[in-house]
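Input: a single structure, listed below in structure tokens.
Every protein chain except one is present and positioned as in the full complex.
Chain IDs A and B follow the sequence of writing; residue 1 opens each chain.
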Amino acid sequence: MGMAAAGTGLASVGFSRLIPFIHQPDEIIPGVSTWYATSCRECPAGCGMIVRNRDARVVKCEGNPYSPVNRGKLCARGQAAVTGLYDPDRIKSPMRRTEQGQLVETSWDDAFASIGNVLSRRPRIAFLTDLQTTSLNSLMKAWLSAFGSDRLITYETINYEYIKAVNGGVVPSYRIDQSDFLISFAADFLETWVSPVEFARQFSVMREVKNRKRGTFVYVGPRVSMTAANADLRIILPPGMSTSFARSIIDGRTIPGIRESDVRTIAQGLKSASRPLILPGLDADSARAASILEGFRTSTLVNRNRPHALTSSATSSELQALISDMENGRIDMLVIYNANPVYSLPEASRFAKALKHVRTVISMYSVMDETTTLANWILPSNTPLESWGDYSPYPGQTNLMQPTMGTLFDTRQTGDILIESARSAGINPVRTFRADSFYEFLRRQWGFPVASGEDAESVSPEWESLVQRGGRWSETGAAPPASGTGVLPKEESSTNREELRLWAFPHIYFYDGRGANRRWLQEIPEPVTNAVWGTWAEIHPSTARKMNIRTDDMLEIAQGGIKVQIPAFVWEGVAPGAIAVPIGEGHSKYGRFASGTGVNILPLLTTPYPAVKVRRLGASKWVTRIRGSDKQHGRDIVQTVAISESLERTSRIRLPLPEGYGKEDFYPGHEYKNHRWAMTVDLNKCIGCHACETACYAENNVAVVGPEGIWRRREMTWLRIDRYIDWKESSPILFQPMLCQHCDAAPCEPVCPVYASAHSDEGLNMQIYNRCVGTRYCSHNCPYKVRRFNWFDYQWPSPLHYQLNPDVTVRSRGVMEKCTFCIQRIREAEMTALRENRNLRDGEVIPACVQTCPTGVYTFGDLKDPNSKVSRIVQSDPRAYQVLAELNTKPAVIYLKRIVERPGR
Amino acid sequence: MTNQALRDIDDQVLGTLGRPSIRYMLVLGLFALLMLIGVIAYGFQYALGMGVTGLSVPVAWGVYITNFVWWIGIAHSGTLISAILYLFRTKWRNGINRAAEAMTIFAIMTAGLFPLIHLGRVWVFYWLLPYPNWRHLWPNFKSPLVWDVVAVSTYFIVSLLFFYLGMIPDLATVRDNTRDGRRRRLYTLLALGWTGRYEQWRHYARSYLALAALATPLVISVHSVVSWDFAMSLIRGWHTTIFAPYFVAGAIHSGLAMVITLLIPLRKILRLERILMPYYFEQMALLMILTGLIVGYSYGVETFMSWYSADIFERQFWMYRAFGSWAYSPLFWIMIFLNVAVPMTFFVKKLRTNLKYLLIAAILVNIGMWIERFVIIVVSLSHDYLPTSWGDYAPRFVEVWVTGFSFGLFFFLFLSFVKLFPCIPMSELKEQAIEEQRAIQERV
Partner (left out) sequence: MSDKVRVRAKFENLQGLEDSLRKLKGMGIRHYETYAPVSIKHLEELMPDRGSTVRLWATIGAILGLVSFWVMSSKASLIFPLVVGGKPPVSNVPFVVVMYEGTILLGSIAAFISGIVLARLWPRKPPSMYDPKWSGSEFGIEVECKDEEKGHVLELLKASGAVDLYGD
């Protein structure tokens, strides 16, 4: 896999054609992928990303192995980034609002001319942007000051201001991997908190068992989130009670509803830990609780001298100041980039009204969202995958972004829009910004200014290699610019336990709502509730019983004059005094997948966890979720072993090799000449994040069926994360990735009347799409139910179809499909080895799920090679077992038992 | 010795072939309408995809396969009556075997449509057939579905041949008594120049006996093969060795019920009261007691084995089927009542000789057998190994109307047949009459 530099920018070539190039660049070979390094911009974590470009089209995103933040892995959001590039609801050209109030298309020249006109009169400008760092941030500041303003507000809906308040004004770095006692106060660090992929990897290191011991993880919060599901001990408290709980750990006071033994365990653990770590959550109560415990036991693993880029996010008071200035007519022009306050602010309607007092509102966002529809001018930017730029998550670590394909529509780079508009206002960019274009600006920022007369051939090799690597990462560097420090509000007096408190948490996939139009993220279930395509309100059964509420009943939640209607989800994973609802859905305008899906509860959040009035309505609406039982019913499917138990293999592995056949088998086994592919899945490392599932969607052209399809149990996912709940266990929520087991004696094969399901000579269970007649017997005979059927001709609305991987067939209706162990990647590796006249190396074949898993759950390799990692695990790891082994299917996917606190069944 | 008896038989049967009444045509038209609606409904499925049904994973077989198994099951009774009872030289079979065999043919035709209807890519259905082709692609003979194709095709061909062969002498009779030009030409063609010469009778009899002997193992094997569509899988509730005899007994059970359902009204409509004697129906009712008992025994064996196996999947599945589902468990108990309890009432002579009661009971048994297929197929699929994959199924409008199509097709074909061809085997009845006369004479 060679990485490429895009030179001075890929021209907008004919990506819509099968043969895109007439004169193709030397490094591009038709049929061979080119990889470009850039940065993921789906959230502020700043993972490095490499993007696969095939025949001028981007088809897949993967983590940049050189980036120290994510080390080659990506979460579900990162994998779905490519659907942001191909978002069917992207704005295709600049637009302006007419006298009558309509938005019409216009040209860039017209736009710049008019805006330049306005700018030349030096209006009072405010710039509202999402978190941008280094180059683009510098350009924004320079642009503003060229017009006499310094009002740059980094608006992040989730602004970490309380964490900053208890950490001296910064969002620090954390070393979870070195901790032996970790307490998280509602900080969902495996999902949405600061840097999830980085922390997931660190967490999996922390949880490795050495000498029958490993680090303890305690989670305190109002809801059993995915992060909480991976904890050894969960304290589920209503919101606002964490501070009292922290105090009780120190002084031993009792809290109603919490077991004394739990408090003592935590206190004991905290005292005796050598490297404790306490993580503050996003809300004031959690942050305060964490700081109280931090005062009790200072942690060496919190580095405030290495702050995360999130430190620069504006506080709510800064935003309030902006709104009041807007209302009072003190702002003449507001430029908005990647910010959607009309959706995400609690006082959204106030902001929308305030916008009317601003004469010129310009939005540079690429999709028509709630704020952008109110703008006067829409100057659509390139999406991050089409842009030059950079992003610096930590001091000294900066990812370098480059366009990974030509621009799809008539859009421009954000930096270029700023420079051009300045030019039209009469400013000489070369003099003021020392660059004629954003690319030149970027080059200068990085220390490689563009010399006059330079062309694509004479680019400096150091710059080329920087672009190829995707960034510059060192241990020290300049800290991000500080922003206001939030102030912890006064502690609330003891909460009225009769009230219901609304706990709003960022959705693992949509974060603050920015990912809502990514249809993969709508389709892939939320890890603990399995909910898709909509919002839900979690209620504890004791609360629900009092109000006669059952799952799927419609609830009306009211606060401060605003009422919303959300279906209920009754389960024990939420505190009795709380209603937990995810944020990020309920857009009114954000594209066809996001609009009308779910309910927006951000307007209710005038205080962080407001007391709400909940009323059961007569109607009911199904909480769209993957159906099926969530208990194991004694079937031993997800097996666990307690940390205190001795590790020895309790179940016989029926090898998917000729050696695995014995007296019980009617037929002898069959030989494999070259390879026998197999996979191990370490359940102890699986945190349930569904990154692997999203990667599989991207790699294998898996269709999206929509909410009705999910209701009819027709989800198309080839790899699913089954989750089982048993509240009596010490690990009540268990995750298990379930994919085609590629059984040696596969029951799905002999029943296919036309040999569409057959066994390959390398051990894979093949599904031959163009032979399948669609009798569906194979799906019946698969006990793991991993085979999916195409019930309709599923569509990829343009331009999403450009994302389709050309190495994988797109299936028509009437055909069965399932995981193929990414046979296209196996073949590619084999052919590469063949060309280079050598054998395949262990670890050379990497299926998509294996590639992206942040914690390293999967190992894939050749069972015929006794030295491969897979063989060694299967031979010697005592935790190994096979699911439904007694059916004698001899699966080639071997699971490793999850290690839990106390023995289960 | 007079030939009055022979002439009587001829007159009654030939009388059924007259011009159908307006009411008859109306009923025929109704069934044709049912077929039309079904075709339109199927058109949706063909155009849009299988998604218009209520199917999903795990329950990917629903009403279509239920219909398939049910209709094929019905077919078996016809062959039992014409072939097996012929070998046993049972007398009461002589009046009803042609109608029963016709029921078989049409049931197989109807059933044979459903494996096509339920295919995801029905336009390449012919890949299931073993035919030589340039790409040397052959079906998978290890698959129970291909066994199905072979068995059902064999059954259809053999039944058709057997049916046609048996009808040749009667076609000659009809040919010789028809004056109308077009119809006479049809019968002449089909009668193959039959003149009743001894040679013809000799070869005919040998051929008929050979076919009866060969069709007998078909009765056992075809529905066994159909049951192996299920028993060869690993689904609990399907994977059990009792399936072959269970299904065969069930097939004969529902087939007898269908024969009764068809012939009792036919007797009135075609005025065949003196040919279709109530005694025949009583015999069929007695047979149904036997098959009902076998079916009941099979239910018992399944229950016992679920417990005896000590297999958690098996036990939990049985509990789910019997008590665990508010939708399916009632169906399970209704099925047991209709299939086992109702036929047991035939022990009472007054009931089994009452034709009205027999008709109602037979219809109930048919419904019960349909429910049994549905319960076997759908409930076993909905509750298998991994709990996260459990799911249920309810048919949607396309499936309902296509089922209606099958009923429309079957009854349309049967009612048309009855008016075009002699539905009572005249030659066999005449042969029986002559034998009886000779027996009386010898005693004298």
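Assume a contact is a pair of C-beta atoms (placed from the backbone, for glycine too) under 8 Å apart; a residue touches a chain by one contact, two chains touch by 3 or more.
These numbers were taken from a predicted model, which means no experiment stands behind them.
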Among A:110, A:150, A:665 or A:708, single out the residue that touches the unshown chain.
A:665
Looking at the full complex, which residue from A:288, A:714 or A:759 touches the chain that isn't shown here?
A:759
Check the options A:172, A:688 or A:750 and report the residue that touches the missing chain.
A:750
With the missing chain put back, which residues of chain B would touch it? List them for me.
1-3, 6-7, 10, 130, 136-143, 146-147, 150-151, 153-154, 157-158, 161-162, 165, 168-169, 172-173, 175-177, 188-190, 192-208, 210-211, 214-215, 217-218, 221, 225, 228, 427, 430-431, 434, 438
Residues on chain A that touch the omitted chain in the whole complex?
661, 665-670, 744-752, 755, 757-759, 890
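Convention: only the chains that are shown with their structure count from here on.
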Residues of chain B touching chain A in their complex?
48-51, 54-58, 60-61, 115, 118-122, 124-125, 127-128, 137, 139-140, 142-146, 149, 229, 232-235, 312-313, 316, 381, 384-391
Using the touch definition up top, name the residues of chain A that touch chain B in the complex.
626-635, 637, 709, 712-714, 720, 722-724, 738, 747, 750-755, 771-777, 779-781, 783-785, 787-793, 812-816, 884, 887
